[in-house]
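Let me give you the structure first, and then I'll get to my questions.
As you look at this complex, bear in mind that one protein chain is not there, while each of the others sits in place.
Let's look at subunit A:
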Amino acid sequence: MSVLIDKNTRLIVQGITGREGTFHAEQMLQYGTQVVAGVTTGKGGQTVLGVPVFDTVKEAIEATNANASILFVPAKHTAAGVYEALDAGLELVITIAEHVPVKDMMGIYHFSKSKNCRVIGPNSFGIISPGKAKAGFMSHKIFSEGNVGVMSRSATNCYETISMMTNNGIGQSTCIGVGGDMIPGSTFLDLLPLFEQDEQTKMIVMIGEIGGNEEELAAEYIKENITKPVIALIAGKNAPKGKSMGHAGAIVSADGTGSAENKEKMLAAAGVHIAENTAGIVEIVKKLL
C-alpha cells in the first residue's frame, strides 16, 4: 500500500526539457518511478532520457496511459500547467514551484475540487512512497520504507524529521509535501483520510506551522474520524509576528485562530501527541511503536 503514488503510478513530467525538469526526471527514474512521458509545448516528438515528449498533456495521456503529473515549471506558468493537467483528466497533479500567486491557487483549488481531482503543492517537495516511487525533488537517500505516514507544510522541517527517523530505524509509508503557501492544493484535512485508510500506515506525523487554520480543521476531523495515532509539531512559536497591517488580520484571528497555542490546544484536545520540536517527533514515534 502507501498513499497517492506507488510502483503503478504512471507519471508525466511537465517541463521535462528544462534544466530542473531533466535533472529530477532522471532522479525519479533512478528511484524506480515510472516516468512515462514529458510535456513541453513545442518540443513534442523529442525524447529526454528515453522518455517521449509531447506538446500537450492530453496527447501524453492518450499515448502512454499516464495517471499523474508533476510540474517543473516556473511559478508564472504554474496555473496554466495545472489547469491543463486537470482538464486532461489527471486525478493527481503535483506542483513544486515557489511563489505561485495566491489568486492563481484560489482558482486551481476550486477547479480541482469541482473535477474531483487532487493537487499537491505548490511550494512543495512533492510526494515519496519510500521503496516504491517518488514524484518530487527531495533527496531520497534520507527516506526509508516503513509504517509512518508524514505530511508537512515545510520541506526543511520534514527532511530534518525524516533523517532522524531513518537514523533511528523508523521507516515511512508515504511523505507528502503539503507546501507552505496560503492556499495549498491539498490541505492536511484532505490527506488525513488517505492515511487512515492505508493499511501500511500505522501512525501519522503532521508537521504544521503558525498561520492559517489547516491544523485547527485537522484537529476537528481527527477527533471524529482518525483511529491511528497522530503526532503533530507546530513550528514558529517564536517567529516574529508579521508587522500588524490593517485590522482585517486581527479581526479574522480574534478567536485565536492561527497561533501556535491555539493549534496545539485544539490538536491536544483531539488526542494528538504534540511534539516540541523535530527531535521530539521522533521520541514520540519511538514510544508509540
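Rule of thumb we're sticking to: contacts are C-beta pairs under 8 Å (C-beta built on N, C-alpha and C of every residue); 3 or more make two chains touch, one makes a residue touch a chain; residues count from 1.
Just so we're on the same page, contacts and distances are computed from a predicted model.
Asker: When one chain of this assembly is omitted, its UniProt record names it as which of these: "Simple sugar transport system permease protein", "Bacterial Ig domain-containing protein", "Nucleoside ABC transporter membrane protein" or "ADP-forming succinate--CoA ligase subunit beta"?
Answerer: Missing chain, per its UniProt entry: "ADP-forming succinate--CoA ligase subunit beta".
Asker: Consider the whole complex, including the chain that is not shown, and state which of A:31, A:54 or A:137 touches that chain.
Answerer: Considering all chains, including the one not shown, the answer is A:137.
Asker: Which of these, A:49, A:75 or A:289, touches the one chain of the complex that we don't see?
Answerer: A:75
Asker: I'm checking contacts with the chain that's been left out. Which of A:239, A:268 or A:288 qualifies?
Answerer: Missing-chain contact among the listed residues: A:239.
Asker: Which residues does subunit A use to touch the chain missing from this display?
Answerer: 75-76, 98-103, 105-107, 109-110, 125, 137-139, 142, 152-160, 163, 180, 182-183, 207, 209-210, 212-213, 217, 235-240, 243-252, 254-255, 276-279
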